[in-house]
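Dumping the structure here so I can ask a few things about it.
All protein chains but one are shown at their positions in the complex.
Each chain carries a letter (A, B and C) given by its place in the written order, and its residues are counted from 1.
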Amino acid sequence: MNETKTIKIDHLTRVEGHGNIDITIKDGQVQNCQWHVVEAPRFFEAMVRGRKWYETAHITSRICGICSIGHTLTSLKATEKAMGVVVSEQTRNMRKLLLHAENIQSHILHVGYLVLPDLLGAPSVIALSGSHRNEVMVVVRIHQLSNEMSDLIGGRTTHPQRPVVGGFAKWPTPVELKNLRKKLADGLADLDALVELVRANADRLPDFHRETEFIALSHPDEYAFYDGDIASTDGGKWPVEDYTRVSNEYMVPQSTAKFSKHNRDAYMVGALARLNNNYEQLSPKAKSVAGAFNLKPITCNPFMNSIAQIVEIAHNLEDSIGLIDKILFDGFIEEQARVTPKAGKAAASIEVPRGILFHEYEYDEAGVCTFANCVIPTNQNHGNIQKDFEGLVPQIKDWAREEIELTMEMLVRAYDPCISCSTHCIFI
Amino acid sequence: MTNAIAETSPYVPQWAEISRIEQLTNTEKLFELSLLNGRPLGHRPGQFIELSIMGIGEAPISVSSAPSERNTFELAIRKVGNVTSAVQNFKTGQRVGIRGPYGTSFPVEECRGKNILFVAGGIGLVPARSFIHYVLNHRNDYKDIIILFGARNPGERLFLKELEQWANRDDIRYLESVDRPDPNWTGNVGVITTLFPKFQVNPAETYCVVVGPPVMYRFVILEARAKGIPDNRIFVSLERRMKCGLGKCGHCQINDVYVCQDGPVFRYSDITDLKEAL
Amino acid sequence: MNLRIMDKGELKKFVQNLLAHYRVEGVVKNNGAYLYDTIDSPEQLCMDFDCTRYPPKKYFLPPRETLFHFSTSPELEVSPVFESPPQVIFGIHPYDLKAIAILDKVFSKDPPDPHYLKRREASFLIGVDPKRISPHSFWADMGAASVNEGFDLMFTDLEDSYAVEIGSASGETLISTYARTQPATGDEKSKRVTLRTNLYSKSLINGLDFPSYEIPKLLEHSKESPIWRENANKCLSCGACNFVCPTCYCFDVQDEMDLDLKQGTRYRKWDGCLLKDFAKVGSGENFRESRTARYRHRFYRKGLYQLDTLQDFACVGCGRCASACLADIADPVRVFKKLKQEYREGGK
Partner (left out) sequence: MMSKPRVAFFDFTGCEGCQLQVVNLEADLLGILDHIDIVSFREAMKEHSDNYDIAFVEGSITRRSDESRLKAIRKNTSTLIALGSCAAIGGINCLKNFFELDYVRETVYGEKATSYETYAARPLKAVVPVDYEIPGCPISRNEFIYVLKSLLLGKKPEIPNYPVCVECKLAGNVCAFERGMPCLGPITRAGCGAACIREGGACWGCRGLVDEPNTDSQREILAKYGLDLTDIFRKFRLYNGYSEVAK
């Protein structure tokens, strides 16, 4: 084997944001194997300084269009905590519902639009829409449902306006919630079709295992999205306040983004990390989907992250139905959000589609932001992607160049990296 | 609310087919059309129609041909925006929508037996042409006819063949001028008012018809007055934004008049106190 | 005059019965403001309000209304759209009834506009006399404190009952089919008159300090008044004063193609003469280029230009424009009083 294989992908496609893959294999030896993040830095933490308490969530929502709901809610939670604002049960439930909407939206986009073409051997979902119209329509319907759901609860599919510090600026009506409930039930049927389709092609997912630490929020009462403590599959629980000790950000030369490490030299966050930590709390439907793919904790194949996302979609749909029932049963009222700003500092965390997200803010007495820090899931994954590169490339170094290239692209895509967010993080 | 309400909408056009297209200049084309119902349009000189292209919109366009027994009529259209550009791509045999004719017309009857001084600037020749043709078709009904035409440059002169015919006729006087000549231009140079010293009129017997761009009116009217033509024998045709042509949408309103119904042709003495008119 | 009396408790039943047969639109309270909206229970209906933020004109001239559908392929075809949902509009103050009568004039004038007229024909108008007066209202000045026609039914709150005037045959049918009423006594009739008179005088408090018939003359005199420019300097060209006005009806017409690029609709949409490009034409010329010209135009339209067409002012004195204007310059009372003052001073 005395040939040189160079794999250089600038601006990897079908991912959010810009990332490059750079691999050189010479005479059967891996010489270089790197994952670069090349997004232009945006400096959000600086940009919110000097801003009012009711503006921070609006601004940090713009960190990322795909996880804008998660950023908004995490930001609101941190601001509320800093100011000692306690939100109602109804607000919490409604926000959980909104978070489910985003999770479905993001996961189905990833699985259906970005990963499915790989599984079916097509270059894009646009090509698929010609060859597999019905399958694509299933994906479109679930995506549409999630969008309608974010429109209804958040006011918009992206950069929601309704959630505000202290609650919601506008509520859906009970009639609207009931209609949504009906559609969610239909969504579960569509999901079965998607599960079938993916299962029939799941053998295309590479069988690659690497011992990994998985970090996610965990909550005693539920499969954690909106609340919980930080948990690790290596064992241990930490309050959210201690997030910097978990995330340990550091800079690497090849990236505008920061990398993270905890117990080992990297860790993974996201759907698979949540499933590995909180499998028992998945909804019955979600568990049965997991069963269909034989997905159990602790699964160390990063390619299975996409499958974990499908499992979570089932959970999101089913749990949303439960939440709507609860909201309506508890007696829905149109609460007004009332907040008196005061000085304080706090961190909050939420599980967003790509994993655990932290926002921390400090405000002065006038409610002006004086400090901010956001630690984004994709950032926390970059180190792990790099480690997977180092683990996987030697195993497949003898394959044809195109095969290696495709597999490495699929690996990065499996993480569903949201690189646009990942470049706005700080730690001083 | 007692009268029966019509089942048809005054916003719905009828169809007309394009039977002939002539490129007038780089930006203007002449379209000959006939209504699908086979009837003549039934317009009077100076009136306009609403030209409709489905999906693009509507635009008010003057009927440029003289009323006639034939069922065809002509529109000359300058490309400025959506509708007027889209129509330029149409071919003969294609159909467009027509509403109207709408609006007031030139004083065909009142001028009978009198002299007429036509003053047309640029595309203003289009509506004036309808009246000019009418007068030329009934030449014996009118006395002295003077036509003044001004264009910004020679390339913007419309209806070249007709202009030449007019220039060669000895029963009318035709004078023209361009603001900016090109090297081949041998005629008069200057704004249209520079033509006024070149002729005499008998003010007691003369009507003046002025159509042109907004800036032109004030100066031409001063000249006409200077020749002694009274305000009540000066007629102008005004352009305004229009959305309905039915006197409702409000866009064409000048003080208390709606250009689409009370105009576009106005007797100057009726609008001297309309501050925004000219 | 046919005046009936309805017990207070009966109102609920009346509305309930109407709801069983019609779409009922009425005044509801929302975000601290009174708005016209669809009602689905009698409890939502508000009978005591000072002034709604928006007039009921949207029921006859919707903010956006389809005029026709068209198709360009395979055949060029057009089919007009007339929507005229039977509807009961419950709770219209006299000045708004007067404004509707003004719109009726505009849209039935030749050539009549069936899109408007059909909606109008399918609507029952139920008026109510105000009990409160918004701080900007001056309807008494504009001859709109009460109306004798232009409604099917007209309610007046007599404290322990409602007086209901029957204004049309369909009003008669509505009330006799869906409610129990008894004829008004002489006392009740005179109580109603007293209430209305009181209201009339109260409305004058915020109004003009001269009779409204002087407005046209004042305007004719005031083309060059400095007030136009001074106020227009603050104008946001937002058109709020146009859109909230019950007698403003200007519109724009646009085409919208469907995604197949073969079919589509032509629709009209509210437009306002205060908006910057309202009088702009394709060649780029704008016939009311300056804020001052646009600002002034509205007042002239209200007080002078429309007189011939409407035989009346195009303003009923609701004061909505004054409340809606953030720059606080749209109030006709303030402007007209100022003109009057200038006129007096100039006259000396």
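Everything that follows uses one rule, which is that a contact is a pair of C-beta atoms (placed from the backbone, for glycine too) under 8 Å apart; a residue touches a chain by one contact, two chains touch by 3 or more.
Values in this document were obtained by computation on a predicted structure and should not be read as measured data.
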Task: Where the missing chain makes contact, among the chains that are shown - done: A, B, C
Task: Candidates A:Lys26, A:Lys52, A:His219 or A:Lys287 - the one touching the absent chain - done: A:Lys52
TODO: Taking the full complex into account, find the residue in A:Trp35, A:Phe168 or A:Phe225 that is in contact with the omitted chain.
DONE: A:Phe168
Task: Option from A:Ile7, A:Cys64 or A:Ala266 whose C-beta touches the chain left out - done: A:Cys64
TODO: Using the definition of touch stated at the top, determine which of C:Lys13, C:Arg53, C:Lys191 or C:Lys340 touches the missing chain.
DONE: C:Arg53
TODO: Would you write out the residues of subunit C that touch the absent chain, in ascending order?
DONE: 30-33, 35, 53-54, 58, 63-64, 233-240, 243-244, 256-257, 259-261, 269-270, 272, 275-277, 291, 324, 326-327
- [ ] May I ask you to list the residues on subunit A that touch the chain which is not drawn?
- [x] 11, 13-17, 39-47, 49-52, 55, 58-59, 62-66, 68, 109, 113-114, 117, 123-127, 129, 140, 143-144, 147, 155-159, 161-162, 164, 168-170, 251, 253, 256, 420-421, 424-428
Open item on the list: Across the whole complex, list the residues on subunit B that are touched by the chain not included here.
Closed with: 55-56, 81-82, 85-86, 89
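The rule we apply is simple: only the chains that are shown with their structure count from here on.
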- [ ] For this assembly, give the contact graph shape among line, ring, star, complete and other.
- [x] other
TODO: Would you kindly say which chain has the C-alpha centre located farthest from the C-alpha centre of subunit A?
DONE: B
TODO: Taking the mean of all protein CA atoms as the centre, name the chain whose own CA mean is closest to it.
DONE: C
Task: Between subunit B and subunit C, centroid-to-centroid distance (C-alpha), Å - done: 39
Task: CA centroid of subunit A to CA centroid of subunit C, Å - done: 51
Task: Of subunit C, residues touching subunit B in the complex - done: 67-68, 70-72, 76, 78, 80, 82, 104, 106-109, 111-115, 117-118, 120-121, 223, 249-255, 257, 261, 264, 266, 268, 271, 273, 278-283, 285, 287-288, 293, 300-301, 304-309
Task: Residue numbers on subunit B that touch subunit C, as the complex places them - done: 1, 3, 5-13, 15, 54-59, 80-81, 84, 95, 97, 213-214, 239-241, 243-244, 246-251, 253-256, 275-276
